[in-house]
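One protein chain omitted, others in place.
After this line comes chain A, so read on.
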Amino acid sequence: MAGSTLEIKNLHVSIEGKEILKGVDLTIKGGEFHAVMGPNGTGKSTLASAVMGHPKYEVTEGSILLDGEDVLEMEVDERARAGLFLAMQYPSEISGVTTSDFLRSSMNARREEGDEVSLMKFIKEMDSALDYLEIDKNMAQRYLNEGFSGGEKKRNEILQLMLLKPEIAILDEIDSGLDIDALKIVSKGINKLRDENFGCLIITHYQRLLNYITPDHVHVMMQGRVVKSGGPELAQRLEAEGYEWIKEELGIEDETVGQNA
């Protein structure tokens, strides 16, 4: 089997004492693209944040394994070095740290001491990724995300994804706030990584992104659980018919996690 495997089992997650995820099961293997869809407030972003180890989210039950290793025992940086990546919906702005210095530190973080990427090689790789994503080269010298437009932040996330080449990436609403041209560019970047070693979980409200990135598996989240899974045709049906039919089928009145908390 190629690539890594991320197994999420019966995951329960709370934020400030309120349970948001109520038993999520999901397995992502190298080579597979999964899409998690669902209306607002159903726990999609919580899933992404919990896998990466966001400080505000508390896992109360269940497990996350990466190639059999217990991810929940790892610090955030260890998860990243083990091969996980999260393209964030709201990346932090870090004043005084240039994007380029940050990228280089990130690339070196997963290498042994003494085996750091050379400056020349780094610049070459960064420049080629910047070109591929049609990002102005000045961005590398700007402070990380500071004063970036929404679209620039999203492209910067994909830039990091391309340079860090993780085993498993989670993209949290990478399409929100992007116009159609930017959406195409971001999709191009993600598709470039597609190979048998790379697994990807795409979280989105909209079918629109999936016109450019075809998922192998589609999952629908409601009330903090995966309530339905299928192939790419599921996303198309959601685009055409919305979420009502699933709610009816499953007898769900309110799909959000709020009412059941």
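Here, a residue touches a chain if its C-beta (ideal position, glycine included) is under 8 Å from a C-beta of that chain, and two chains touch if they have at least 3 such contacts; residues count from 1.
The working rule: contacts and distances are computed from a predicted model.
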| item | value |
| --- | --- |
| Per UniProt, the name of the complex member that is left out, chosen from "Fe-S cluster assembly protein SufD", "Peptidase M16", "Phosphate transport system permease protein" or "Branched-chain amino acid ABC transporter" | "Fe-S cluster assembly protein SufD" |
| Residue among A:R81, A:K188, A:H205 or A:K247 touching the omitted chain | A:R81 |
| Given A:L11, A:A35 or A:M52, the one touching the chain that is not displayed | A:M52 |
| Touching residue (missing chain; options A:S63, A:S105 or A:T214) | A:S105 |
| Where the missing chain touches chain A, by residue | 52-55, 75-77, 79-81, 85-86, 88, 91-92, 94-97, 101-102, 105-106, 109-110, 143, 160, 164 |
